[in-house]
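Right after this comes chain A.
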Amino acid sequence: MSIRFENATKIFRDLAVVDRLNLEIEDGEMMVLLGPSGCGKTTTLRMLAGLEDISEGTIYIASRCVNGVPSRHRNVAMVFQNYALYPHMTAAQNIGYPLRIRGVKRDEMARQVSEVAETLEIGRLLDRRPRELSGGERQRVALARAVIRRPAAFLMDEPLSNLDARLRLQMRGELKRLQRGLRITTLYVTHDQAEAMTLAHRVAVMREGKLQQVGTPMELYQRPANMFVAGFVGSPAMNFIQGRMEGASFRLNGGLLSLTPDQLPAAASAETLVLGFRPECASLTSPQEDGALRGTVYVTEEMGNETFVFLKCEDALITVRAEAHFKAEIGDVLGVRVPPSSVRLFEARTGKALV
Partner candidate 1 sequence: MRELKGQYDSSFVTRYSSFLKYALLMLFAVFFLFPMYWLVLTSLKTQADQFSMPPVWWTKRLTLDYYRAIIFDSSFETLAFNSALACGGSALLSLVAGTMGAYSLSRFRLPFRLNHHLSLWILSTRMFPPIVSIVPLFLIMRALDLLDTRLALVLAYSVFNLPFVVWMMKGFFDELPRELEESALMDGDTHLGAFLRIVLPLVAPGIAATAIFCMIVSWNEFLFALILTQTDSALTLPVGIANQVTQYEIRWGVMSAAGVVAMTPMFIFALMVQRYLVRGLSFGAVKG
Partner candidate 2 sequence: MILPPVVAGVTWRLIYNPNFGVLNGILRLFGLDTRRWTWLADPSLALPAVILVDVWEWTPFVFLILLAGLQAIPQEPYEAARIDGANAWQTFFHITLPLLIPAILVALLLRTMDLLRIFDQIFILTQGGPGFATETVSLYIYKTAFRFYDFGYAAVLSIVLLAVTMVLCRLYLRFLKPNALE
């Protein structure tokens, strides 16, 4: 079932927490709403769920306007950050609760519960109460409760954030398999860009209530619409250096970086420019090399499979990925080679991407 937000707005005390959101989620698609905490993700989700009134605009579920429709008539299921399992019910009763409300017969309910429990591998936990379950198990029970009624859509609010790092990775994979298998339209909220990139068909990036960009993970990574998206997606974050054009080149500390022909017209149109490049696209060379950026080593971080070198270039701190065995001392002066094709240009004032 498709979902559509049309100028959806939420106002708390004259502040638009969600500001004219236009977003369409296709049937069976997993859309991830990504943004820093406090940007209005939860509010968006709660408006869709019917837990929060919508101040302006319209929300459609399966082409039906659901403004003012109570949650129980929206046919959507929600997984809460803290799972919101009913503490006084066993896992089986928790999972069966949506069916119980709908008056499903007892034995039919038991059959469906055990079937869902089987898929989520919690069959042997059904008699336990939430407090006797581990975090990961609670998570599964909460998922089972959402899955059992085959809703029109899943809504998930940072469902993995209460798990420890290892379990989070594991559940991330399982969640993806589950969603792809059931093909149920899903709106998934997170502030973790890695989660967004790995789970989503498409990602919607939000900032201070405003939608920044919608696209596949690859599109966001390769063609971010603005500096915010560019900085938020990808880890470590993209490097930004402010500068100006000199003829067909960009003036860098220590050298001139020539741009590719297709970048030139756009670059010329802007007054001040910000040049962005990803740590994994640049490489380290000698500081004397022509056209290389010069920087002083600030600190290095050896990760085992790779090493990140942080350099101070005038007032900017930039990151470059080097191979695992790269060695440098704090204070060394190095050159950074940036291939022109990997450079993104942004207009400094608005942050908008050029080209």
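A quick word on the picks: all candidates are chains of the complex that A comes from, given by their letters.
The definition used in the following text is that a contact is a pair of C-beta atoms (placed from the backbone, for glycine too) under 8 Å apart; a residue touches a chain by one contact, two chains touch by 3 or more; residues count from 1.
Since the structure is predicted, the reported quantities are computational estimates derived from the model, not experimental observations.
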Spot the contact partner of chain A in this complex among 1 or 2. 1
Any idea which chain A residues touch candidate 1 in the complex? 49-51, 70-72, 76-78, 80, 82, 84, 86-88, 97-98, 101-102, 145, 149, 155
